[in-house]
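Heads up: the structure comes next, in structure tokens.
For this view, one protein chain was removed and the others were kept in their places.
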Amino acid sequence: MNETLLLRGGRIIDPAQGIDGTLDIQVVDGAVTKIGAGLEAMGRTIDVSGCIVTPGFIDLHTHLREPGFEQKGTIATETLAALRGGFTTICAMPNTNPAPDAADVLRSLRERIERDARVRVLPIGCVTRGRAGKELAELAELAAGGCVALSDDGNPVPNARLMRNAIELAAAMGMPISEHCDEPELSHGGSMNEGRVSERLGLLGQPEAAETSAIARNIALCEATGARLHIAHVTTARGLELVADAKRRGLAITCEVTPSHLFLTEEAVFGPGAEPAYDTNAKINPPLRTEADRRALVSGVNAGIIDAIATDHAPHAVEDKLCEFDDAAFGISCIETALATVTTLIERGELELGAAIRALTSGPAGVFPFPPDLGSLKTGARDITVIDPAHLWTVDPRRFASKGRNTPLGGFTLSGAVRAVVFDGTVAYEMEPAGA
Amino acid sequence: MTSPASPYLGPDEISRTVRRLAHEIVENNRGTDGLVLVGLLSRGYTLARRLAEAIREFENVAVPVGALDIGLYRDDVTRRPAPPPVRPSEIPVPIDDNTIVLVDDVLFTGRSIRAALDALLDYGRPARVRLAVLIDRGHRELPIRPDFVGKNIPTALIQKVQVRLHEVDGLDGVFVFGEEASHA
Partner (left out) sequence: MLELRNPDAPAVPGEATAWKRKDLLDTDTLSEAELHLIMETAEAMREVRARPVGKVATLRGFTVITLFYEQSTRTRASFEVAAKALGADVVNLTASGSSVEKGETLIDTVRTLEAIGADLVVMRHPKSGAPYLAARNTAAGIINGGDGTHAHPTQALLDLFTMRRHVGDLAGKKVTIVGDILHSRVARSNLWTLLASGADVTLCGPATLLPKTLAASTGEGARCTVTTRMEDAIEGADIVMALRMQKERQDRGLIPSLRQYIASYQVNSRRLALAKPGALVMHPGPMNEGIEIAPEVAHGLDSVIEEQVANGVAVRMAILYLMATGRHA
């Protein structure tokens, strides 16, 4: 269904075109036709005054869990969650069972997506067969099957020579590798950041150096090959410096940060009380770091060094988290709170509005080889997200569309919510009016 | 709760009563041989020490004094929201074959004395156990009776009798709270 709409009176921010102003936006037959002041109404008019109108968000890093882990999440539930979170394009990480490492698995995945997805889902293929880090996956089949990137997700490619080959081969096929930068020998067994809180709680930590040494290695491989590389979820100030330096030297490096690492620190594991909470919902890989790291990441978004805010949305079943901290699964279900954490940081004066919107739209649009017009409101664009930045709400995981209720933000009051989403030319989501 | 204007017994009366009790105890025991005073913490112990001091004055003998904490023997220990802290008991001599005089400030239901007997018997097998109290206010719930009584005060159940001793409370006095007690 291609709708004809006028979104009237909102603040339109489209970093791709350098637009930021209180304007109307006209959609005809599902596609943006005009942005301007005092546009004449055609079709349905929605008053969005007080709201921010942006391109539909792009998430470079989502876990849909299907196939193989449907108790944690399905394509149907997690894409609905994405939609309600303002994301119209999401890139599905390959840590499923089976993992998309060849044409047949990919084909079956695309059929499921075709059937169940509520937003645009673009698959990320495996770097190595079965994500085992031994032999390369069928890269050409993955490229032909529409993968936008390659990654072994939570399993960093351990062998430097294999990684070098992968970067080179993938780049030649137009797919960057999205790498979880981690030196397993340093992080092995660690369930949170190594530092103040891990020492206090007697937990084995993952040191900063596990991330920075892997980033350094991968930058060196990127430099050696001249090929594109995407660094997934940077979490440390020092790691970000390495990326910034590589960018200054003109290397084809991009990077992302998660809303969780922008909003939370290692203290979330301890919790707010006098006694430690050992909050498994704050257990995430790479781990939540220090306040200094968090501030550096926020600055990195503002400065444009970080290309994208990517959720690393990781839904889990209740029993995956309701256990001893060391035994709990890594990950936060955050695609429905991502925007609100970002707008709350804007409200606090930490994140800059324009930079944050860029990191959700045009920034990620430039990272993977997406179809044209994604992440912009150019004529012909079909995805729009409307944000109500003043809407205060309290996070109640029981109301998530996601199967994953695993968030350390339950009970937090956040400022900002997704008011409406136009996906592929249709108003696919509208927030229920207050009191409804 | 405020103190009544005047104590039921004042410092001089307490002091005279303690001296009388000391004489009665020694008389009953036909001297001080094998006599051990064991006071319930806190005020029973304080009274026991005063009794020992009185005995020393007229007999020139130091009668051993023990302190007994009954916290671990109370029958309501797991019912009360927060029982008082338990403290170490101190029984300075073997009690086997001796005459033990348990000393407490107020005898009421008898439950404390029941607990004290249990506590005491964990230390051995005395020849006999006597009971000395400064005040008997009645309302026994167990078949326990005192051998030496400083003062009987008939009370109503809702009243509260409090013995204050200067070693603990900074002043000496026996106070009756609630409805006016009838001076018997």
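Note that the chains are named A and B in the order they appear, and that numbering of residues resets to 1 at the start of each chain.
One rule holds in what follows: a residue touches a chain if its C-beta (ideal position, glycine included) is under 8 Å from a C-beta of that chain, and two chains touch if they have at least 3 such contacts.
Bear in mind the structure is a predicted one, so any value in this text is a computation, not a measurement.
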Exercise for review: Looking beyond the chains shown, say which of A:111, A:199, A:291 or A:430 touches the absent one.
Suggested key: A:199
Point to revise | Absent-chain contact - pick from B:61, B:127, B:142 or B:168 | key: B:168
Point to revise | Touching residues on chain B - with respect to the absent chain | key: 41-42, 45-46, 67, 69, 71-73, 77-90, 122-124, 167-168
Check your understanding: Footprint of the hidden chain on chain A, which residues?
Key -> 195-196, 199-204, 274-278, 319, 322-327
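Convention: only the chains that are shown with their structure count from here on.
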Point to revise | Centroid distance [mean C-alpha coordinates] between chain B and chain A, Å | key: 76
